[in-house]
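What follows is a single structure, written as structure tokens, with notes after it.
Removed from the display is one protein chain of the complex; every other protein chain stays in position.
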Amino acid sequence: MIERILLAAAMAAAVFYAARFYSLRRGLRSSRRLMEEINGRRVTNQKLILTAPDRELERLLETVNQGLENARLEQVVYCGREKEFRRQIANISHDLRTPLTSILGYLELLEDPDLSEMERREFLNVVRRKAEALQELISAFYDLSRLESGEYSLDPERTELYGLLCETLAAFYEDFQTAGLAVETCISQERVFVTADKKAAKRVFFNLMQNILNHGTSQVRIEQRREGAEVITTFSNMVQGMRQEDVPRVFERFFTADEMRTGQNTGLGMTIVQKLLTEMGHQVDASLTQGEDGDWFTVRIAWRAERQADKGSGKK
Amino acid sequence: MEEKIAVTRQLCKRYGQFTALAPTDFELKKGQIMGLVGRNGAGKTTLLKLLTGLTDPTGGTMALFSGETPSELSRARKRMGIIVEAPAFYPNLTAAQNLEYYRLQKGIPERSRIDYVLTEAGIESTGKKKYKDFSLGMKQRLGIALALLSDPDILILDEPLNGLDPMGIVEMRSLLQRLNRQRDLTILISSHILSELSAIATNYSFIEQGRMVEQISAEALHEKCRRYVEVKVDQPQKAAALLERELKCDQYEVLPGGVLHIYACLEQPEKIAAALVGGQIALSVIQSKGADLEQYFVDLVGGERRA
Partner (left out) sequence: MIFFGACAVLLVLTSLFMRNTEPFNNTSVSLALTLNTFNMVSLLTIGVADMVFCNEYKNQTFKNALAYGYSRNAIYLGKFATEVIFAFGIAIAVFGIYLLSVFLLLENPPEARPMVESYFLLLLGSVPVWLGCLALAHLCLFFVRGGTAASFLFAGLLVIPDSVFALLGMKEGFGPFCTAIRENLLWNQIGHMTTPMMMTGQMLTPDQLIHPALVGLGHMVVLLLIGMALFRRKEI
């Protein structure tokens, strides 16, 4: 009796393990086939699934799936960049096309022999202005792309900010007046030195003031002072209709406050500012404070000041 | 190279004498968010059931991911995430338990996937609540979670926005858009409310009484529903000429009853008014209008019923 029970048990065990073995082999084969399918596809989210109840197989599939997912995520990033790139190309061609079309239109008008001298001069002025704007755009974009690929050569030297700021301010003074902007300044007369490329720093100030000119509504406030190991320069202007969500995007390429891109903005000014400053090792950020009398948009640059050397004989 | 995810040729379904779906040619391409629009009972669910294999067709053929044989279709369906009719789950299990059941059934090895889809769908904090105690919105979200569980390449959703509150609709829409962008997920959504879909759909299919009435891209649809300025004048011909001469505008339509639809100067209808009045044309109505999508659909369907 006992032998028969043992025999039955042994047979049952044999059948059981044979079944498990067979099912495991089938599971491996189907997983392999599925993997081949996934490999053959360009883009897919599909992952391997467990077709035989085996713990080790499950763990293996989990690891393989993790690998697949990593590859997929990289693909997503890559595609995202491609799309972004194409979008930028589209933006550029749009930006170039509009002034060019307008220039061509005016040139056509200039061919009219019945044009008065005044009209002719006016048209020519328009054409010149638009061509210059085009040139500016192209050069801005060129600079930006060089900055991004690290080819823009910056020549850091001991730069004095007070003088630079005042210089740029003077250049813009008339434009601010004409635009009806009331400028308030609070610039410390202390001579502060930072390590920066002179031209780049000038460009930073220039772009920021240009931005104010384009977007400022009534009041402008420019400040500069030393704060410990930093020199803080702030440019604030009143704005209308700006939202908090726009603030972090201000430094993005081609971001302009008006989505229709009907103005003269390249949308690259702020981007260049940020890139230049970061390249030189300084920091910049933007903020929007909403008050009852209006909203203030502020750009704040934190320059790393040079150690104040003895006046006259510098260590550098 | 755009892959055709689903193609049907003369696919039809009859229940005895009743034709639920007339022979239909339908196409769904990769990366689209297709809105399947139709009134209740128009045949949307029938089409979805045919695509997902819940019902067998009475005629016609269907290809999913370029596979037509039953075994290929079966393998293709493993790449689909679906909700058809209401979501169905076991009432006495919690959300996580329900998903665990299906995770095992589908053979998905990663246990962490469950938490991931619960968070994506927005119901990560139901804890021990049993499915039978869920609100309608939560049930819908669990349905979406299940659809996402297998990391599909295509989602087929039958009226997924049903029962969601406005906040939920916004979340669901942004979720679907994000998945479409980031994971290349093709989405087929059916709804009888066109405005729900209009924010995210890239293509539309209109279905009425079992017949596919129109398949159109979102841009084309918006083009057809363009905004215009409507004016009612006493001398339409003179008005038209005036528009051409004064405003250099040639995009307009003359309709009976002295009505003109002008597709320019949309932001400044007063210019149109000034020009017309200046030309001594009596102007009785001037309005900015746009055929909204619902109106388009109603017209389309109404026309179909008359036909």
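Letters are used for the chains, namely A and B, taken in the order the chains are written, and counting of residues starts over at 1 for each.
Note that in this section contacts are C-beta pairs under 8 Å (C-beta built on N, C-alpha and C of every residue); 3 or more make two chains touch, one makes a residue touch a chain.
Just so we're clear, the structure is a prediction, and the values are computed from it rather than from any experiment.
Enquirer: Using the touch definition from the header, name the shown chains in contact with the chain that isn't displayed.
Expert: Taking every chain of the complex into account, the missing one touches B.
Enquirer: With the full complex in mind, choose from B:Thr52, B:Thr126 or B:Gln235 the residue touching the hidden chain.
Expert: Of all options in B:Thr52, B:Thr126 or B:Gln235, contact with the hidden chain holds for B:Thr52.
Enquirer: Among the options B:Ile33, B:Leu47 or B:Leu146, which residue touches the chain absent from this view?
Expert: B:Leu146
Enquirer: With the missing chain put back, one of B:Ala88, B:Ile193, B:Ala241 or B:Leu255 would touch it. Which one?
Expert: Only one of B:Ala88, B:Ile193, B:Ala241 or B:Leu255 touches the chain omitted from view, namely B:Ala88.
Enquirer: Tell me which stretches of chain B touch the chain missing from the display.
Expert: With respect to the unshown chain, the touching residues of chain B are 49, 52-55, 70, 73-78, 80, 82, 84-86, 88-91, 102, 105-106, 146, 150.
Everything below uses one rule, namely that only the chains that are shown with their structure count from here on.
Enquirer: I'd like to verify one number: the distance from the centre of chain A to the centre of chain B, where each centre is the average of its C-alpha atoms, in whole angstrom.
Expert: Chain centroid spacing, chain A to chain B, equals 34 Å.
Enquirer: Could you pull out which chain B residues touch chain A in their complex?
Expert: Contacts found on chain B: 78-79, 106-110, 150-153, 182-185.
Enquirer: Quick one: in the complex, what on chain A touches chain B?
Expert: 43-51, 58-59, 61-62, 65, 72, 76, 79-80
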